[in-house]
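Pasting a structure below so you can have a look.
Only a single protein chain was left out; the remaining protein chains are all shown in position.
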Amino acid sequence: MPFITVALLIGIAFAIILLKKNMIKMVMGIGIMESAVNLFLITIGYREDGIAPIFTNAPEGVDMVLPTVQALTLTNIVIGVATTALMISMIMIIYKKYGTLNSDKMRRLKE
Amino acid sequence: MIGDLLTGYGFWNPLIWVVVMVIGLLFAWLVWRCGESSYDKDTEQTKPYLSGNDEPPKGDVHIRGGNMYWGFTHALKGYYDKIIPLHSGVVNDYLTWFLIGVIVIFVVVIVI
Partner (left out) sequence: MSLLLDNMPALLIAVSLFGAFLIPIFGRFLPKIRDPWVILVSFLASLIAVINAVTVFTKGTVVYVFGAAAGSSAASIDSGGLPFRIIFTIDGFGAFMLLSAAIVSFAVILYLVSSQKERSGKSEFYALYLLLTAGIFGMVSTGDMFNFFVFLEINSLAAAALVSYHRNGGIAVEGALKYLIVNTVGGLMVLLSIGLLYAQYDSLNMAVIASQMTWTTLNIVALVLFITALAMKAGTVPFHYATPDAYSVAPSGITALMVVASQAGLYGLFRILFTVYGGALNTVTVGWVIIILGILSMVIGVTMALPQKDVKRLLAYHAVSQTGYMLLGVGVALAVLGDPVALSAYGQTAMEGGLFHIINHALYKGLLFLAVGAVIYRTGVWNLNKLGGLGHNMKWTMIFFLIGALAIAGIPPFNGFASKLMIYESVFAFNPILSVIAMIVSILTLASFMKVFHSVFMGPKLPEFENVKEVPKLMIAGMVILTIFVIGFGLVPDLVVDSIVTPAADALLNQGSYIAAVLGGVL
């Protein structure tokens, strides 16, 4: 069930990135795609009726959800923060120098 | 030390090239030695001969980089008129090509 959500979110994210011309909206689209991939990673580790993967005082005979994917997701969240910060600071400088946020007008590097 | 590079259908040995170049440079040096060595620099003797006309200023004589290969670019105008607008500079188009690439390669790998 969460996989359908992931597919929908990735579809929406691609639609935003491809169709919206405002750069801030494109950064938001990339953020949505990141959240979709994080959701996908955590869903992989889900086991039916599982508990948190902590070994101290763990009840017997119960499955645990996978902890490795949680580490992957944490790493990806941190990478996402760094990337978004860098992208937004670049957009700020472009806005100061070009005066526009429209990707159709940021075309000085063409051909 | 300089051995053969085998390519499976032949071989290439750089030593042959070095020997040929040395002989070629030797000939060039022999021809250069037979030239005129007594002349006055920076006077009438070193100016290019243009049938008696004056030499135009140096900046106009040099062919600029953008004008070379005009013939090639003009001959392939149909191809260039389609390709150059594709490199538009708009970021959204870059990612559209990514999505098109994923779908095309997926269809090719599944079907064929």
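Order of writing sets the labels: A and B. Residues in every chain begin at 1.
Everything that follows uses one rule, which is that a contact is a pair of C-beta atoms (placed from the backbone, for glycine too) under 8 Å apart; a residue touches a chain by one contact, two chains touch by 3 or more.
This structure is a prediction, so every number in the text was calculated from the model and none was measured.
Colleague: Indicate each shown chain that the hidden chain touches within the full complex.
Modeller: Within the full complex, the chain not displayed touches A, B.
Colleague: With the full complex in mind, choose from A:12, A:37 or A:65 the residue touching the hidden chain.
Modeller: A:37
Colleague: Considering the entire assembly, which residues of chain B contact the chain that has been omitted?
Modeller: Per the touch rule, chain B residues meeting the hidden chain are 1-10, 12, 14, 17-18, 58-59, 61-69, 72-73, 76, 79-80, 83-84, 87, 89, 91, 93-95, 97-98, 100-102, 105-106, 108-110, 112.
Colleague: On chain A, what residues meet the omitted chain?
Modeller: Residues 10, 17, 23, 26, 30, 33-34, 37, 40-41, 44, 68-69, 72, 75-76, 79, 82-83, 86-87, 90-91, 93-94, 96-98, 106, 108-109, 111 of chain A touch the chain that is not shown.
Going forward, only the chains that are shown with their structure count from here on.
Colleague: Okay, in this complex, where on chain B does chain A touch?
Modeller: 84, 87-92, 95-96, 99
Colleague: Which part of chain A faces chain B closely enough to touch in the complex?
Modeller: Where chain A meets chain B, its residues are 14, 17-21, 26, 103-104, 106-111.
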